[in-house]
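One protein chain omitted, others in place.
Let's look at chain A:
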Amino acid sequence: MEKMKLKMLYSDLKQDIDIIEKELEEALNSSSHLIYEASLHLLQAGGKRIRPVFVLISAKFGNYNIDKVKNVAVPLELIHSASLVHDDVIDNSDMRRGQHTVKAQWNNRVAMYTGDYIFARALEYVTKIENKKVHQILAHTMVEIVNGEIIQIEDKFRLNQNLKDYFRRIKRKTALLIESSCELGAIVGECDPKVVNNLKRYGYYVGMSYQIIDDILDFISTDKELGKPAGSDLLQGNITLPILLLQDHSEIKQFIERASQGTVTEQERLDMLEIVRKSDAIKKSMQISNQYLVKALKEVEALPNHPMKKKLRDVALFIGKRKF
């Protein structure tokens, strides 16, 4: 249902999104049947394709040409996809988007080679663009995403972290790639530098909100909706916003202690979810997410008049209300 709503939102971009989908598959073409199958495994399981969509919408503010724009939209989605394949090894996840992960379907090593292969194809694809700045932005983004993940592992089960630590982490983990999607879309669309900056900041704010909502959904959604047990983030030691807002809660502290030892029972997981859901941490987290969305909408207001402004607003509002 939610995915339908999102698709409706993108409906007037459908023709170009279809081009992107086709290009994604073609970019991964390989003489190795296994690497092609493993690479497509996650890609064909769906996904919201929000990064390519942000590229397309941003480029519309300039000289839009899908043949140019796809040269960033395709690699950005591939980079996202490759990092998920590796993330599933790190998180030991068996399910994603309702189906087995590459590492579960085959093994960790296959997932490593598949991720590396997708990364390589992404970079090969983006070299169709000769603009050095595009590569500098993308390379910086890739390095920072990994830095964010390294910090996330170092911070696992560490409750004495503050909001600043969390925001810095989610900026790298999620917001940067969405920020870059908007910025690079605007650059290949040859937008005015001020427009590029507005779109870049919009992407950053929306990306921050997106990750906060993701972290909230991990607690309030059902196992079925998530495709994995609710509360998985905390079980793996990731201290997200709702938990940071509850960091003085004694039972949560005990839960984290037990999770770090890997001794949490199913009942304890359900009890933890109950505590988080009944607390005001979810409401406060939503408020923080909304503050980012308000900032995102201000950036939209600063953009020149264009039919795509409404689209940017709608996407931001959808992200704020999404349930998956």
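Keep this in mind: a residue touches a chain if its C-beta (ideal position, glycine included) is under 8 Å from a C-beta of that chain, and two chains touch if they have at least 3 such contacts; residues count from 1.
We take it that contacts and distances are computed from a predicted model.
Student: Have a look at "Heptaprenyl diphosphate synthase", "Sugar ABC transporter permease", "Nucleotidyltransferase family protein" or "Xanthine dehydrogenase, molybdenum binding subunit apoprotein" and point out the UniProt protein name belonging to the hidden chain.
Tutor: "Heptaprenyl diphosphate synthase"
Student: Using the touch definition from the top, which of A:Y113, A:Y166, A:Y205 or A:F255 touches the missing chain?
Tutor: For the chain that is not drawn, the touching residue is A:Y113.
Student: Quick one: say which of A:I66, A:I151, A:I275 or A:L317 touches the chain that got left out.
Tutor: A:I151
Student: Out of A:E130, A:D248, A:E266 or A:E301, which residue would touch the omitted chain in the full complex?
Tutor: A:E130
Student: Touching residues of chain A against the unshown chain: what are they?
Tutor: 30-35, 38, 83, 86, 89-90, 92, 106-110, 112-117, 119-121, 123-124, 127, 129-130, 132, 135-136, 138-140, 142-143, 145-147, 149-151, 153-154
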